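Working notes for the structure below.
All protein chains of the complex are present and in place, except for one that has been dropped.
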Amino acid sequence: MIELYVLLAAMLVAALVAIQIKDLLAAAVALGIVGFSIAIMFILLQAPDLAIVQIVVETLTVVFFAAVILRTTNTDTTIAGGLKRELVFPTVAYVTFGLVLLVLVGRALAELPSFGSPTMLVAREYIALGLEKTGAANVVAAIILDFRGYDTLGEVTVLFAAVVGVLTIMRRAGRKEQNSEGRD
Amino acid sequence: MVPLFACLFLMLIGLYAVVTKRNIIRIIIGFSLVEYAVNLFFTMVGFKRDALPPIITDVAQPRNFVDPLPQALVLTAIVIGLATTSMMLALAMRIYEKYRTFDITEIRRLRG
Amino acid sequence: MRGMSSIVQQIARLLAGVLFLFGTYIVLHGHLTPGGGFAGGVLIAASFILVSLAFGSVEQTERNSYTLSSVVESLGGVLFVSLALAGYVAGTFFFQNASIYGTGNPLQLLSGGIILPANIAIGIKVGAGLFAIFLALGASRFVMKD
Partner (left out) sequence: MESTFLPLLVALPMLAAFLIPLFAKLWQRSADLIANAAGAALLGLSAYGAVRLFTDSHTIVYRIGGWASTLGITLVYDHLTALVALALNVVGLAALLFSVRYLDHYTGRWKFFSLFMLVLAGLNGVTITGDIFNMFVFIEISAIASYALVAFGTDFDELEAGFKYMVIGEIGGIAILLAIALLYAKASTLNMAVVSQVMAEFGHTPLFWCIVATFLVGFAVKMAMVPFHAWLPDAHPSAPAPVSALLSGVFIKVLGVYAMCRVMFNVFGLSRTNAPAFFNLLLAFGVLSIVAGGVLAYAQKDYKRLLAYSSISQIGYILIGLGIGNYWAIVGALFHVLAHALGKGLLFLTSGSVEHATGTRDLDKLSGLEKKMPLTVWSYLLGSLSLAGVPPFAGFFSKLFLIIGAVSAKMYWLAILAALFSTVTLGYLMKVADKAFFSHKDREPTAARESPTTMVLAMLVLLVLTVALGIGFKPVLDKLVGPAAQVLLNGLGYARTVLGG
């Protein structure tokens, strides 16, 4: 499991870079590194389906980010060099909040089944029945398209909503011209 | 427990960017980080030590698999994440076109 | 959008074909191997994106492919809902699987009942939809009329 810890550390470092580096394109690439290390972790966690989807989605996300950044601006004018005084208080407050949260959540997480041994109450039935009832050798595919196909219908609809939404937002003029003189 | 905490830590990093950063693209990056963290957390919940990926290659094989259900759910969550990210980017691009800046402190026409 | 150099164009043409084929393979084998309609659909979208990045295009082509991809996406959605409704109309359940499609031979390509056609519907829909998003986000001076 040592690989998992190395990847987790790399992921956290890349995440810190992504939110701090001044160049936005570099930040998007750092986000990509986070995504790809998560994809590799999915393989280590025995989730090849997720790994494939994560890789292609991550690639596409970086492409989308690059498309937007290249069409707009690459430099982040809000990050000046050095420490900014007005950011000190929120950062300290946030770090305190984060630590308190981690301690509280830590107590709660201790009650979960320990890492690596899930309860698998219904999962056992999926594994036992998956092939026989649906004919699909990939149990994950059997779940997303058959047992819980309704979820996938929702997922497809979310994507559709996003496509129509993006097309809606990218319309050049939202209102028709002749009615615009009454507005300020 | 350590991997789960690492996920929460990633989430806190992302949330920090959402809360304190003033650049819209940076906020979207922070949001993506939060979402990745939750996806990873959910997958780790279903991980089983010394087990195989849930794909049957032989009908008679012993089925010692990791929990397939979180994987199916995270698959859906990843897609939803892609959908939200692309919509946020579209909004960001239009905001830049209108205001010529990504700085949210300068984009403040609506009053409190 | 400007096109890129002819070396890039030739490589992109080759790579796009490979990507498209690989995407189709992943869609069709979603019930047997890792991946499925979504991953394959993204790969198919990526092959189109690659071509449009390498070759660039004039506004008219972009608008045509945008219209086409949004139509194809809607068709994919209709196809998926129809698959779900097929069992319902036939008098059994919403998302009925085995009894109307049959489960086929386990571990063969033609197995898994509803899963194979559903994967194809998702693959079509995702491929077209993501390409439409890319066109909207990435194409330069691409004016969306209505």
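So that you can tell them apart, the chains are marked A, B and C in the order they are listed, and the count of residues begins at 1 in each.
As a working rule, contacts are C-beta pairs under 8 Å (C-beta built on N, C-alpha and C of every residue); 3 or more make two chains touch, one makes a residue touch a chain.
Here the structure is a predicted model, which is why all the values come from computation and not from measurement.
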{"item": "In the full complex, displayed partners of the excluded chain", "value": "A, B, C"}
{"item": "Touch with the omitted chain, as defined above, among A:G32, A:P48 or A:P118", "value": "A:P118"}
{"item": "Positions on chain A contacted by the hidden chain, ascending", "value": "104-105, 107-109, 111-113, 118-123, 125-126, 129, 146-151, 153-155, 157-158, 160-162, 164-169, 171-176, 179, 181-184"}
{"item": "Contacts of chain B with the absent chain, listed as residue ranges", "value": "11, 15, 18, 24, 27, 31, 34-35, 38, 41-42, 45, 69-70, 73, 76-77, 80, 83-84, 87-88, 91-92, 94-95, 98-99, 107-110, 112"}
{"item": "Contact set of chain C toward the excluded chain (per top definition)", "value": "67, 70-71, 73-75, 77-78, 81, 84-85, 87-88, 92-97, 145-146"}
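By our rule, only the chains that are shown with their structure count from here on.
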{"item": "Set of chains adjacent to chain A and to chain B", "value": "C"}
{"item": "Pair of chains joined by more contacts [C-beta pairs], B-C or A-C", "value": "A-C"}
{"item": "Separation of chain A from chain B, taking each centre as the mean of its C-alpha atoms, in whole Å", "value": "2"}
{"item": "Between chain C and chain A, distance of the C-alpha-averaged centres to the nearest whole Å", "value": "22"}
{"item": "Geometric centre distance via CA averages, chain C-chain B, whole Å", "value": "23"}
{"item": "Sequence positions of chain C contacting 2 or more other chains", "value": "32-34, 38, 106-107, 133, 136-137"}
{"item": "Multi-partner residues of chain A (each touching 2 or more other chains)", "value": "48-49, 53, 57, 60, 64, 68, 71, 131, 137-138, 140, 144, 152, 155, 159, 162, 166, 170"}
{"item": "Residues of chain A defined as touching chain C within the complex", "value": "48-49, 51-53, 56-57, 59-60, 63-64, 67-68, 71, 131, 133-138, 140-142, 144-146, 149-150, 152-153, 155-157, 159-160, 162-163, 166-167, 170-172"}
{"item": "Chain A residues touching chain B - in the complex, by the definition given at the top", "value": "4-5, 8-9, 11-12, 15-16, 18-19, 24, 27-28, 31, 34-35, 38, 41-42, 45-50, 53-54, 57, 60-61, 64-65, 68-69, 71-73, 76-79, 87, 90-91, 94, 98, 101-102, 105-106, 109-110, 112, 114-118, 120, 122-123, 126-128, 130-131, 137-140, 143-144, 148, 151-152, 154-155, 158-159, 161-162, 165-166, 169-170"}
{"item": "Residues of chain B defined as touching chain C within the complex", "value": "53, 55-57, 59, 75, 79, 86, 89-90, 93"}
